[in-house]
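The next block holds one structure in the form of structure tokens; read it before the comments.
With one protein chain removed, the remaining protein chains of the complex are shown where they sit.
Naming follows writing order (A and B), and every chain is counted from residue 1.
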Amino acid sequence: MKKANVVQSLVSIAVVVVLLTVLNGFLSSFQARIFNLCGIYVILALSMNLINGFVGLFSLGHAGFMAVGAYTTAMLTMSKEMKEMNFFLEPIAPWLLNVQLPFPIALIVGGLMASLAAFIIGAPVLRLNDDYLAIATLGFSEIIRVIFTNTQSLTNGALGLKGLPYIGIANKSSEAYWWIWGIVIITVVFMVVLIKSTYGRAFKAIREDEVAAEAMGINLFKHKMMAFVIGAFFAGIGGSLLGHLMGTIDPLLFRYLLTFNIVLIVVLGGIGSITGSVISAIVVTIAMEVLRILDGTIKIGSLVINGIPGTRMVVFSVLLMVVILFYQRGLMGTKEFSWSWFKKLPFITKKAKIS
Amino acid sequence: MSLQTFLQHLVNGISLGSLYALLAIGYTMVYGILRLINFAHGDIFMLATYIAFYSVTTFLLPWWAAFLIAIILTALLGIILERAAYRPLRSSPRISIMISAIGASFLIENLAIVIFGGRPKAFPIAPIFSKILVVGDVSISIVTVIIPIVTAIALFILNYIVNKTKTGMAMRAVSKDYDAAKLMGININYIISFTFGAGSALAAIGGILWGLKYPQLIPLMGIMPGLKCFIAAVIGGIGNIKGAVLGGFILGLGEIAIVASSPALSGYRDAFAFVLLIVILLFKPTGLMGKNSAEKV
Partner (left out) sequence: MKKNLSLLLALVMILSIVAVGCGQQAAPSEQPAEEVIKIGVFEPLTGANAAGGELEVEGIKLANKLYPTVLGKKVELIILDNKSDKVEAANAATRLVDQDKVSVVLGSWGSGFSIAAGAVYKEAGVPAIGTSCTNPLVTLNNEYYFRVCFIDPFQGNVMANYAFNEVKVKKVAFIIEKSNDYSVGLAKFFNDTFVELTGDQNAVVYTGYYNTGDQDFTAQLTGIKASGAEAIFAPGNFTESALIMKQAKELGLTLPILGGDTWETPEVIDIAGAAAEGVVFSTFFDANAKLTPVTTEFLDAYAKEYAGKEPAAVTALGFDSYILALDAIERAGSADPKAIRDALAATKDFPGAAGTVSLDENGDAVKSAVIKTVKDGKFTYLTTVEPIKK
């Protein structure tokens, strides 16, 4: 049975890789950009789902973790000349000027720094419950933003950083696609393995009933901290990728509205479902771009409808409310994709029952 | 720092603090009854200022009528919000209600952008509110004087309702023990609607005063005051009306004190509320005036 699972998983990955290769062939550069963004949102949604969905901690600190990751990686990958050009108002701190690391290492350092931030903030706030935790983590991400705005010699303040190198090691823009989706696959596999492990079961036990979980001998704080730190790591990676995909970052990019976008994705996909987060991240990111037409002028034959800017976001907010009120489980609930779905299809076997 | 400067800072701080306090009361009332952060409270506050704005500019009502209409309509909106977004989820996990609150807030903001437009609007100020008093070397605008008075009156009336009336007794009962209150025959739905109505009316009053003091309306204007006033409520001890007022003043005076003591630190002002929140939660999680309550199983 175990072996079959591994084989199935490998087959899934292979299928995904083949799909990606095919897609890469005919995506235009605009479509590829949106698709890359989808990948980044998958990573972000999965990292939030780990904290919010599997452990049931309602954390709103994602934008803060992303900011830490993005700034760390950016400072490590930018060349000395680029930094000097950016810091034209206030010179950069000398110890930061000359450090430069290859992208993969800088990316991991970015993730680790986000984890470190999560560890420091987690020690006090993870002892809080639900709403207090939400507001404290939201506060944390705002504090990060305010600090990054004010420490001009480290972050260039409100001016932000420009000229971040391309994702990858060859400094080619086309490399981003494989890096991002490679990291997506790693993230998905990691999350699946983690959730199926003893830790994963402990996470879910905490989500279902903290008191009972504690009575069963699960160390609440340790497990919460673990999920929080791991989630922050991937959020940091996501932030770094986002910054390098765009080539520029500034503190305003990491407002809590960014966190709300990820909450939207996770809720629509189903809190506590990896499959749901993946599908939802892709669908929402594409839909955000496609529904742009709502904001502009629509011409149907001779009929011209003048769009009101902002309509697109209303559509998403309404969708979110509908899902929350009438369809709380989202797209997938806590269910996951598995190959056994195919076995359950009526024309293959009629005996199988949904467990 | 000269005495005059100090007094001027003090006046500024009291004025800001009483605005925060007024909004914090609304948070605290709702939280006390439903154990719910009404994320949309700040947006209700925003709607109130827009209603007052359109009443004066489009429907040409006198200011007092516009304010009255804004307060009544906002109270109704608060009740509708509770019915639509929170009541259906009352038996759901806490996390669902919180997401619903965030979703509602998101929806109101985005609708406001489409309906009211993204450009800022100037809040119409009746001449009687724009007078400036000069006492010694300290300048005080009339609004600055009115705000603490209104806050004091609101606090007095609320205290009366909560402690002296039957509805108030029912409110306290619901907040102590939801299920027991239900068993005692208290009409829970009515009490919750009433609380939301009263909380929203307070938000409306706060919104109008805010508009008079900072006469600039934008659809996202409720977010920051909303967050800060929630923090004020937590600092004072959430669910406690006097605590909310105390928290509001601590926050208002604290923010002014930071800028006053060191202009170089003024860029960090917005972080102050959040840092204070985390510190309070660490050392006194129930807030300054909150009572300890054991975790219910």
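Operating definition for what follows: a residue touches a chain if its C-beta (ideal position, glycine included) is under 8 Å from a C-beta of that chain, and two chains touch if they have at least 3 such contacts.
Just so it is clear, the model here is predicted, and its values are computed rather than measured.
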In the full complex, which of A:16, A:34, A:108 or A:192 touches the chain missing from this view?
-> A:34
Pick out which of B:23, B:73 or B:113 touches the chain that's been left out of the picture.
-> B:113
Touch criterion as defined above, residue of A:64, A:139, A:160 or A:231 at the omitted chain = A:160
Of the residues A:89, A:105 or A:186, which one touches the chain left out of the display?
-> A:89
What residues on chain A make contact with the chain left out of this view?
-> 28-30, 33-34, 37, 82, 85-86, 88-90, 146, 149-150, 152, 157-160, 162-163, 173, 242, 246-253, 279, 283, 286-287, 289-293, 295-296, 309-310, 313, 327, 329-333, 335, 354
Logged for chain B, residues touching the omitted partner chain are 1-2, 4-5, 8-9, 12-13, 15-16, 113, 117-122, 125, 130, 132, 134, 137, 139, 141, 144, 210, 214-216, 218, 220-221, 224, 255-256, 258-260, 263-264, 266-267, 269-270
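As a working rule, only the chains that are shown with their structure count from here on.
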Across the complex, what residues on chain B touch chain A?
-> 35-37, 84-85, 88-89, 92, 94-96, 98-100, 102-104, 106-107, 109-111, 113-114, 118, 227, 230-231, 234, 267-268, 270-271, 273-275, 277-278, 281-282, 285, 295, 297
Report the residues of chain A in contact with chain B in the complex, numbered from low to high.
-> 52, 56, 58, 124-125, 128, 130-132, 134-136, 138-140, 142-143, 146-147, 149-150, 211, 260, 263-264, 267, 271, 308-311, 313-314, 316-318, 320-321, 324-325, 328
